[in-house]
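First the structure, which I've put down as C-alpha cells, then a few questions once you've had a look.
A single protein chain has been omitted from the complex, and every remaining protein chain is retained in its original position.
Presenting subunit A:
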Amino acid sequence: GGGSPRLVLWTGPNVVSIAVRGPRFRRLKIGAGHRLDVKASGVFVLGIGHGNKLLTDLYNCHLTKVYTVGGLFGKATDDFSDTGKLVEKTTFDHITREKLERILAVIQGTNHKALLMYSNIDMKTQEAYELAVKGLIRPMGKSPPIITAIRCLQFALPEFQLEIHCLHETQQYLRKIVHEIGLELKSSATCTQVRRIRDGVFTLDDALLRTQWNLRSIQDAIWDCQLKVKTELEKTLG
C-alpha cells in the first residue's frame, strides 16, 4: 500500500501543488526466494528493496530446506500428486513401517554419496572429517537435487507423512520421490501434500499468515529475522 494523498494545506505560495501529488509510494521492489509451486504450501521468503541483494547472498549459502511431505499408498497418478489423472491402483496391505523406514535409509545413503561427490571434498583429510561430524558438508555450487535427511513422521495406512531435508530441489522432485517409494515397496503412492516448514534460517514461526500481511507485521518480521540472516551470511560467506 502507499500513503493517502497528501492533503496538507500550508500557507504561502505553492500551497496547492503539494496537495495534488497523490500517493507517495507507488512501487516497491519485491523479489522472491526459493520457488514454491502452486500445489505446495509453506514458508516462502520475499525480499523488499535492499533485501533482494540479501536474497542472492542467501541463495549462494546453499542452506537446506525442510519439507513435510504427505503421501497416500494404493494409487499412482501421472503427475505424482493427488490431483492428477489416475494411472494405476494397487494393494498396500503388505506395507509396514519397518519396510518404509528401510527404504528411507537406502535413499538417505545414496544421497549422502552424491552429497560428498558434489561438495568436492577429499574425504581422506582431517578437516573433511571434522566438517562431516558437524554436518557442515554441502555443495557450494550447482548440483542436482540432494536429500540430506529423510525420516517418517507418521504412518497410518494408507496415509504416511515424511520429513525431508534437501538442497537444490523442486517440489515436483519430492513428489517423484514419493512415487518411487511406492514403487520400491512393490505398490504405488501419490503425494497429497508438500509443505515447506523451513527455508534456510526462516521457519514456520517466522512466517506471516495471510491475515498478518500488513505493514506493521511485515516490519516486525523483518526486524526479528535481521540478526539471524546476518549471522548466517557471515558464517558462510565470510
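Criterion: a residue touches a chain if its C-beta (ideal position, glycine included) is under 8 Å from a C-beta of that chain, and two chains touch if they have at least 3 such contacts; residues count from 1.
Everything that follows uses one rule, which is that contacts and distances are computed from a predicted model.
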- Note on the structure: Per UniProt, and picking from "Dynactin subunit 6", "AP-1 complex subunit sigma-2", "Annexin" or "Transcription termination factor 3, mitochondrial", the hidden chain is "Transcription termination factor 3, mitochondrial"
- Which of A:Ala105, A:Met123, A:Leu204 or A:Leu227 contacts the chain that the document leaves out: A:Leu204
- Item | Residues of subunit A in contact with the chain not shown | 5, 7, 9, 13-17, 19-23, 41, 195, 204, 207, 209-211
